[in-house]
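The other protein chains are all here in position, but one chain of the complex has been omitted.
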Amino acid sequence: MKAKFAALAIAAAVAAIGSTSALAQAKEQFFPVLSYRTGAYAPNGIPFANGYVDYLKLINARDGGIGGVKITFEECETGYATDKGVECYERLKGKGPTGATVFQPLSTGITFAVTDKSFSDHIPIITAGYGRADSVDGTVFGWNFPLGGTYWDAADMLVQHVGKKEGGLDKLKGKKIALVYHDSPYGKEPIALLEQRAKMHGYELILLPVTHPGVEQKATWLQIRQQRPDYVFLWGWGVMNSTSIKEAVATGYPREKMYGVWWSGAEPDVTPAGDGAKGYNALVFLAPAGQGQVHKDLIKYVYDKGQGTGKKEEIGEVLYNRGLVSAMMAVEGVRKAQVKYGKKPLTGEQVRWGLENLSIDDAAIKKLGFTGFMTPVSTSCVNHSGEASASIHTWDGKKWVVQPGVYHADTSILKPMIRSSAEKYAAEKKLSKRDCAKEAG
Amino acid sequence: MKKHWPVLLLGAALLIGLALPLATGVSPAGFYVEVLLGGLMTGVLYSLVALGFALIFKASGVFNFAQGAMVLFAALAVARLAEQVPLWLAIVLATVIMTALAWVIERVVLRPLVNQEAVALLMATLGVTYFLDGFGQTVWGSDIYKIDLGIAKEPVMILDKVIQGGILVNKEDFVAAMVAAALVAGLTLFFQKTSTGRALRAVADDHQAAQSIGIPLNRIWVIVWAVAGFVALVAGVIWGSQLGVQFSLSQVALKALPVVILGGFTSIAGAIVGGLIIGVGEKMAEVFLGPVLVKAFDLAGGGIENWFAYVLALLFLLVRPEGLFGEKHIDRV
Partner (left out) sequence: MLYRENGQFKSTYASDQQMLPILQDRVFMVLLLAFAFVAVPLFVSDYVFLSLLIPFLILTLAAIGLNILVGYCGQISIGHAAFMAVGAYAAYNLVLRVPQLNFLVVLVLAGMIAAASGMLFGIPSLRIKGLYLAVATLAAQFFADWLFARVKWFTNYSSSGSVSTAPIEIFGWSVDSPAEKYLFLLAVLVVFTLVAKNLVRSHIGREWMAMRDMDVAAEVIGIRPVYAKLTAFAVSAFYCGVAGALWGFIYLGAWEPLAFNLNLSLNLLFMIIIGGMGSLLGSFFGAAFIVALPILLDQVPIWLGIPMSTATASHLASMIFGALIIFFLIVEPLGLARLWAIGKEKLRLWPFPH
């Protein structure tokens, strides 16, 4: 009896999940939001997701949608785990009148897994500041958009910065640079570029992986104490970041010599270490901390109406702003695609055209209210990333202070690396490269 | 001598392993002591968690996989309550919460499963782990929280005239070691001198005999779990002040498992000694053996400490299948 009831219940559940939900063919653009609000990476995932969702709400509240098409969205908890991310992807890719608009997994591991599916599912994947470094090449990775920069760009700019500090890239010879990285595709991505630059400039690269979740770093920092590198690059995420800074304090490594990638330089990473984090540096790209016109709009249209996703005091933090910018670029991609395809719900393929023809210049940035929080981005079929640029910001104990000076990634080094890596991928997967000229004309 | 040769051989091998870095010239020499101290400190932290395991297993025969989740839950309670009330009050309140939790676990999970086999009880505590993880994060949140014990975090350089390079020590590590020692001393006193302690030891020895002389088993189990909860609280506070209180803290407790199997499931002394051995072994291996392996096999980085503790414990188990201080298991056919 119990068995029969259980069997019936399971059958009913399966049938219910299997049946496609009948959606009214409304004028809606569906945005899936892959986020993580639980687990070891929640401290960083929560502000980003809040920013992302808040911006979507703002577009609906302030502008009535994109060109009159309302935005609908649904969050899916991935916990930074690749398999859950893939499951969320599969569940949400068909939702909405025209399917999912764009995916932003906020995880390089999930990006790797979902990239393979993008070739048959035809849904663009925006990986602003993360993801595969070789996905800049739009002829192979037709659906990936690492807008604003990749990890090779980030590593390149960090090397340029420490080179500048030493008085010239040639002065790096004989120096030691340690990379403390999260033992995942995210952390391993910059190694190729750092090794390349090591060959060019003669510095010694020390690789120190930290296993998920990254709370055990005593041995790592003891090794750093032993080897005394001149600089430590931190490529961590979640709890690993704050633990690194704490262990640096405990082993007496000067925080001024630590440089985090743009995902290791936010408030949740430095506040747990208290005063010990003073002097810690990180890259900042696209959006630094602070508030501008768009934040005023957010308060007026979203928070004052009680629709805010997070806490009002937290808007304007580094990761929150980055979430805003990521959502903004997705929305602008849709808007650009609407110019060609009309003001209606668009499919992933149509949105891809928009993302490939993005040209957000200073005037557009001002119109959107992002002045000071965005650098211009323009993409093409061949270059899915735009020009990468970043600055360094330092934590002074209470807030992030952006140092003067903007770095640009050295494309002469990066272009050949990207091309060879993309071609290797295409050969492995037996893909044919896109013909951009043919598709445009 | 003849009977104990495997243990002695293993011990000798370990001592040689410990001495090798010194022999091959570690520069500076003070660094070796730092790694040793770091290992001992980590070992103390593991021991604190392992104490909880040993206590519960000793008294009720349950392998409490949820000890890690209890450490996390206690740490979260202290961290969040300390935002509202002074720290000492937060600790007291958290103790009350852990005792209540212990009572609930005993009533809801353990009592219905009293005579089940070990695997079922292990699985039940795994269920408790999942439940506590979700419950703790729902109640207290998923962010990183601070526990501020008021100890300076900056390390101090000592003995720099005596040993080249000096030794960097952390005051916090020292305090943690003192607290752990005090806890063990307190627990030993509790078990040896008080009547409740005697009752606990009686239950650990033989449930049925203890019951037949009138010791209330259920109440004893609640007391044991409450004491284990308090131990988890101490572990949580110390871990939390060092590493920050966040969800991933419960996974560090998995590292305490090799400690209990090395020391013996039922032994408190084993938890301490095992913890120190595992802690030192792990850090030494990671810092000195790791780079050697990386160069020899062209590995993508070290990280051997994740499995070294287990392999070390496994080696000990092959030599002494019940752990260093565990009770010998007699099979009746």
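To keep things simple, chains are lettered A and B as they appear, and every chain counts its residues starting from 1.
Basically, contacts are C-beta pairs under 8 Å (C-beta built on N, C-alpha and C of every residue); 3 or more make two chains touch, one makes a residue touch a chain.
In this text, all values refer to a predicted model and were calculated from it rather than measured experimentally.
Student: Which listed residue, B:Thr42, B:Ser60, B:Thr95 or B:Gln137, touches the chain dropped from view?
Tutor: B:Gln137
Student: Write down which of A:Asp156, A:Asp183, A:Glu247 or A:Glu356 is the residue touching the left-out chain.
Tutor: A:Asp183
Student: From the listed residues A:Lys57, A:His161, A:Arg197 or A:His212, report the one that touches the chain absent from this view.
Tutor: The one listed residue touching the chain not shown is A:His212.
Student: Quick one: which of B:Met178, B:Ala209 or B:Val311 touches the chain that's been left out?
Tutor: For the chain that is not drawn, the touching residue is B:Val311.
Student: Touching the missing chain, which residues of chain A?
Tutor: Considering the whole complex, chain A reaches the absent chain at 1-4, 6, 10, 13-14, 16-20, 35, 37-38, 42, 46, 75-77, 79, 81-83, 86-87, 90-91, 94, 108-109, 112-113, 115-117, 132, 183-185, 188-189, 191-192, 209, 212, 428-430.
Student: In the full complex, which residues of chain B touch the absent chain?
Tutor: Against the missing chain, chain B presents residues 63, 108-109, 112-113, 116, 118-120, 122-124, 126-135, 137-138, 142, 254, 257-258, 260-261, 265, 297-304, 306-307, 310-311, 313-314, 317-318, 321-323, 329, 331, 333.
We adopt the following convention: only the chains that are shown with their structure count from here on.
Student: Where on chain A is chain B touching in the complex?
Tutor: Within the complex, chain A contacts chain B at residues 37-40, 42-43, 46, 183, 188, 207-211, 213-216, 218-219, 222-223, 225-226, 238-239, 242-243, 246, 249-252, 268, 272-274, 276.
Student: Would you mind writing out the residues of chain B in touch with chain A in their complex?
Tutor: Checking each residue of chain B against chain A gives 31, 34-35, 38, 41-42, 137, 142-144, 146, 148, 153-155, 157, 168, 170, 172, 242-244, 246-249, 251-252, 255, 282-283, 286-287, 290-291, 300-303, 305-306.
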